[in-house]
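Incomplete set of chains, arranged as in the complex.
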Amino acid sequence: MSLTVFRKSHFNAAHRLYRSDWDDDKNKKVFGKCSNPNFHGHNYELEVGVTGEIDQETGFLIDIVELKTIMKEEIEDYLDHKNLNLDVPEFKDLNPTMENIAIFIWEKLSAILLDRYKIVVTLFETPRNFVVYDGN
Amino acid sequence: MSLTVFRKSHFNAAHRLYRSDWDDDKNKKVFGKCSNPNFHGHNYELEVGVTGEIDQETGFLIDIVELKTIMKEEIEDYLDHKNLNLDVPEFKDLNPTMENIAIFIWEKLSAILLDRYKIVVTLFETPRNFVVYDGN
């Protein structure tokens, strides 16, 4: 009997889209106003789903307080009120598109949760643009 | 040509998380403030999806009024403004976690709909915590 439990969270961050090995014109051409040199930012909304078997004793798939804590310590504390390009080492040479941020979050959570659960990450960059990644 | 049609609904209920075969200390330790003896409550948001073939004559997968009526009679009328632990026989000896409530709803709807459709149930306990169950 397999279910998926979801927890929502959020963080606020600055970023710009660009590649350091491209000049400004090419960055501007490919990434448009998202490559503005002085950065812009978003309220990222994060939804993490964990899939597995229910614990018949507690009726929990996962203690939601545990999931909330992992998400806070691994993701929110690491990304909230940060400049993704400058403050987060993983994005030093990786373009912080919502796709790459979602993959990063999935991998960071997998190190802790993947032995017990399948994981799916949904990341909203704006209320109209979002991405889903499940490791496949 | 298979689609999934979804209908949203809601109900308000009280509950507490606990096992009657555990003492208060153990319930408190495992379930935290959710085991408060005098109960607390939620506005549960329910989303039911039914998957099947479209009826070429009507263009309906299911008459949404039929689905709405089934959800009202089977789930809302049964759970709304109730104490899940005390008023709902199925949770007399079953911990009313959101996981168990979702499974209960899925089974109650399956008795009516499963011969014609696959069913998926999404249940929000709070705007930030929810669970998905599809019978697998």
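Think of it as A and B in the order they're written, each chain with its own count starting at 1.
Everything below uses one rule, namely that a residue touches a chain if its C-beta (ideal position, glycine included) is under 8 Å from a C-beta of that chain, and two chains touch if they have at least 3 such contacts.
The structure presented is a predicted model; accordingly, all values stated were derived computationally and were not measured.
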Report task. May I ask how many copies the whole complex comprises, since the file places only 2 of them? Result -> 6
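Note that only the chains that are shown with their structure count from here on.
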Report summary line: Chain-centre distance (mean CA atoms) for chain A and chain B, in whole Å, is 29
Query raised in the report: If you look only at chain A, which of its residues touch chain B in the complex?
Result: 1-9, 49, 54, 57-61, 64-65
Report task. Show which residues of chain B lie in contact with chain A when the two form their complex. Result -> 17, 19, 30-32, 94-100, 102-103, 127-133, 136
